[in-house]
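The complex is shown incomplete by one protein chain, all other protein chains being positioned as in the whole.
Moving on, here comes chain A:
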Amino acid sequence: MELVQMQKSLQDYTKSLFLDGVLDSQFLQLQQLQDESNPDFVSQVVTLFFQDSDRILNDLSLSLDQQVVDFKKVDPHVHQLKGSSSSIGAQRVKNACVVFRSFCEQQNVEGCHRCLQQVKKEYYLVKNRLETLFKLEQQIVASGGMIPAMELGF
């Protein structure tokens, strides 16, 4: 009973992430890629994403705090982050990156600062949510249950 409830809540939780736009269908792609031969694929990729993004955000903060902002340095970071977030389906981070890049193009320091805050906000949101998601999954696995497959319908 307990297990069924947990599975249900995981499903609801995942669904809410999609409905809130925190994740998009690309995340489903990742889930699809996870199989017996590679059971931790999603969490591996996401963990890599977290490591990578933490570093990028740190670099970005440093770059933007310079007296003279070198946009040639900033832009590739944002591009990188955009690519990564797009790959794991962190839609809102990606969208924030798109705006960020347009400010980089305009060399708008103020705008970039704002965008960095926005990107950070979205990043921590998705990080938080995904960590919760994994925790739920682990709990289910620990109780001997199966991770319910997400339906691709929505």
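Just so it is clear, contacts are C-beta pairs under 8 Å (C-beta built on N, C-alpha and C of every residue); 3 or more make two chains touch, one makes a residue touch a chain; residues count from 1.
We take it that contacts and distances are computed from a predicted model.
Colleague: Hey, which one's the missing chain according to UniProt: "Geranylgeranyl transferase type-2 subunit alpha", "Ras-related GTP-binding protein", "Dolichol phosphate-mannose biosynthesis regulatory protein" or "histidine kinase"?
Modeller: Checked against "Geranylgeranyl transferase type-2 subunit alpha", "Ras-related GTP-binding protein", "Dolichol phosphate-mannose biosynthesis regulatory protein" or "histidine kinase": the hidden chain maps to "histidine kinase".
Colleague: For the chain that's not shown, point to the residue among A:11, A:80 or A:139 touching it.
Modeller: Checking each option in A:11, A:80 or A:139, the one touching the absent chain turns out to be A:80.
Colleague: Looking at A:9, A:102 or A:143, which residue reaches the missing chain?
Modeller: Final answer for the missing-chain contact: A:102.
Colleague: So which of A:44, A:66 or A:128 would be touching the chain we can't see?
Modeller: A:44
Colleague: For chain A, enumerate the residues touching the unshown chain of the complex.
Modeller: For chain A, the residues touching the absent chain are 25-26, 29-30, 32-33, 35, 37-38, 41, 44-45, 48-49, 52, 76, 79-80, 82-84, 86-89, 95, 98-99, 102, 110-111, 114-115.
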